[in-house]
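Every protein chain but one is kept in place in this view of the complex.
Right, chain A next:
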Amino acid sequence: MFDNLTVLFSSPHYTNALPFIWQGMQLTLIVTFVGVFIGFVIGSIFGLMRLSKNKIIYGIATVYIEALRGTPILVQALFLYFGVSEFIGLNFTAIQAGILVIALNAGAYIAEIVRGGVESVDKGQTEAGRSMGMTSTQTMRYIVWPQAFKRMIPPLGNQFIISLKDTSIFAVISLGEMTYLMRQYVSTTGDPFVPYIMLCFGYLIITVPSMIILRRVERRLDV
């Protein structure tokens, strides 16, 4: 037991595996940032669609949101990378598929965040806007949305962290992010303990500061 503990301090993996962590982290961050950004665009559109009184628009948004929230992201990745690409002959690369899955998956959750944010703005705000002669689009654009967006920031931050961790399952589609590279590293060295500790810290280095920043922002915004 204590023999094992010394490994914690003198393991060669700290220097050997570090380049893999670094290399993987870049891809993890790229896929997360691009994916969540596109997800925000998708989510805003579908979130607003869900507020629509038009039954068809509402229905489309609901089907998309519930289908994506109701299936595991692992299945979505396998389906898109292997299934869809065989079916329509469009071969996404692992990075494209990863970004797309994060975007679609986060998009569904963000749609609900958007809907909640907009609904939380007092009805009186809309009424005030309309009674000043603004169109409903203008009211949304200049009065409701800015207030709603402020309230969306904390849950959006959470979604970013969740999506970041979700990228770890993309090893199944050979996306060379942090987890994939460390699994590969472990399978060649046969020594899982220290490399996987390093992998945990690879994620914590991103997630902990994100959470701290998020909390600061929350306090400043006073939401």
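Assorted remarks:
Heads up, the rule we're going with is that a residue touches a chain if its C-beta (ideal position, glycine included) is under 8 Å from a C-beta of that chain, and two chains touch if they have at least 3 such contacts; residues count from 1.
Everything below uses one rule, namely that contacts and distances are computed from a predicted model.
The complex appears with one chain absent; UniProt names that chain "Amino acid ABC transporter substrate-binding protein" among the candidates "Amino acid ABC transporter substrate-binding protein", "histidine kinase", "ABC-type glycerol-3-phosphate transport system permease component" or "Formate hydrogenlyase subunit 4". Of the candidate positions A:I73, A:V144 or A:A171, contact with the hidden chain is made by A:A171. Note on the undisplayed chain: of the listed residues A:Q26, A:T93 or A:S136, the one touching it is A:T93.
In the full complex, chain A touches the omitted chain through residues 82, 85-86, 91, 93-94, 171-174, 180, 183-184, 186-188, 190, 192.
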